[in-house]
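Every protein chain but one is kept in place in this view of the complex.
This part shows chain A:
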Amino acid sequence: MTDTLFVGARLLDPASGLDAVGDLLVRDGLILDHGNTLGRPDGAEAVDAAGLCLAPGLVDLRAAIGEPGAEHRETIASAAQAAAAGGITTLCVLPDTDPALDDPALVQFALRRGEATGSLTLLPYGAATKRCEGRELAEYGLLKEAGAIAFTDGRRAIGNARTMRLALSYARAFGSFIIQHPEEPSLAAGGAATEGELATRLGLPGIPPAAEAIMVARDIALARITRGHVHFAHVSTAAALDLIRAAKAEGLSVTCDTAPPYFDLNETAIGDWRTYAKLSPPLRPEADRLAVVAALKDGTIDAIASDHQPRDADDKRLPFAQAEAGGAGLATLLGVTLARVHGGDLGLLAALDLLTAKPATLLGLPVGRLAKGAPADLVLIDLERGWQVKDGQLPGKAQNSPFDGRALEGRVAGTWKAGRRVFG
């Protein structure tokens, strides 16, 4: 492979705090060097990056893919297109597929399909319980050997406290952790929106926000007795974030992520019964959105994940309560996060940290940084370029974006996977 030289980019490396204009040289799929005095090796292909930002490719902690079992919604290949367009070079996928990724052979299948995209490191989670049914533990040891990066039942909360206790405990034997969908299932059953005035006016069955805090409180208590590591996905309420903040201060192995809808939108987005804004967990009142932003600032939240949940028109073109929850998120992960930078809530490096180095560190991956010798997974960003999210024009198959119609500032100009240009 020939060398690639990015010329005159604003180099952004959250892990080291680097924010300076310079060149970056890629050789054999790895970052060879960066700085102002690299020169230009013979035969190097130059990429004019003047006025653009060059950052590590994004590491997305949480995405559902329809494959296997729901290929009409999204395939690994179509998700890879959307990821590349979104600047994502490492994608962690949920195991609650059909069949669930609860067998080493299925984990290996997902890995092979990911490799075949050529544009993405696809890392499957293993099922936390057999068939993701929340009852019997899956084979963490064998799944991890096959390539599973951690364990979760995906969109399904592990509702039984004993099962969760055993999962946290057993995962420790393999140095792994459990990702929980923090929602008490018995309180969430049948709900379509956050319980409150809006749900009451719309006549929608509500899910009390306490459903999240109850599950988070329970699992923190279980993490305390098992000394296991629990990671809460898409945290969306102030009460849950307070509990997580306190657990971290206590020194427990508790981490969490959130997703762009929870710091960019509030429950009013479901007005007029917009089913694209029907998510799980449901969108929250403004006070919770502000609490999520505050937790992004103070470090309580460890990562921002896309929480990509592909749905097709038939899933969404239904009365609100009957429509499927979930939003497409790969293409908008960076843009919506940058909106918090433009809005003054987060610094640029801090925002990128939540999308790159922090999730990589959580998973123990050698990516997400502009370090010499690191894989040349890179994203070139035009910070000022505006665009509009539009149903039908999103890359990949899934078009169900809760941000449909949203104007964003900041767009991916190019994506490189192991030194090879895969987008732009």
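What we mean here is this: a contact is a pair of C-beta atoms (placed from the backbone, for glycine too) under 8 Å apart; a residue touches a chain by one contact, two chains touch by 3 or more; residues count from 1.
Convention: contacts and distances are computed from a predicted model.
Novice: Please identify the absent chain by the protein name in its UniProt record; candidates are "Cytochrome bo3 quinol oxidase subunit 1 apoprotein", "Cysteine desulfuration protein SufE", "Aspartate carbamoyltransferase" or "Amino acid ABC transporter membrane protein (PAAT family)".
Specialist: "Aspartate carbamoyltransferase"
Novice: Of the residues A:R27, A:K130 or A:H342, I need the one that contacts the missing chain.
Specialist: A:K130
Novice: Looking at the whole complex, which of A:Q108, A:S169, A:S253 or A:T361 touches the chain that is not displayed?
Specialist: A:S169
Novice: Looking beyond the chains shown, say which of A:L12, A:L32 or A:A138 touches the absent one.
Specialist: Of these options, the touching residue for the absent chain is A:A138.
Novice: Where does chain A touch the missing chain, residue by residue?
Specialist: These residues of chain A touch the chain that is not shown: 130, 135-142, 162-163, 166, 169-170, 172-173, 225-226, 228.
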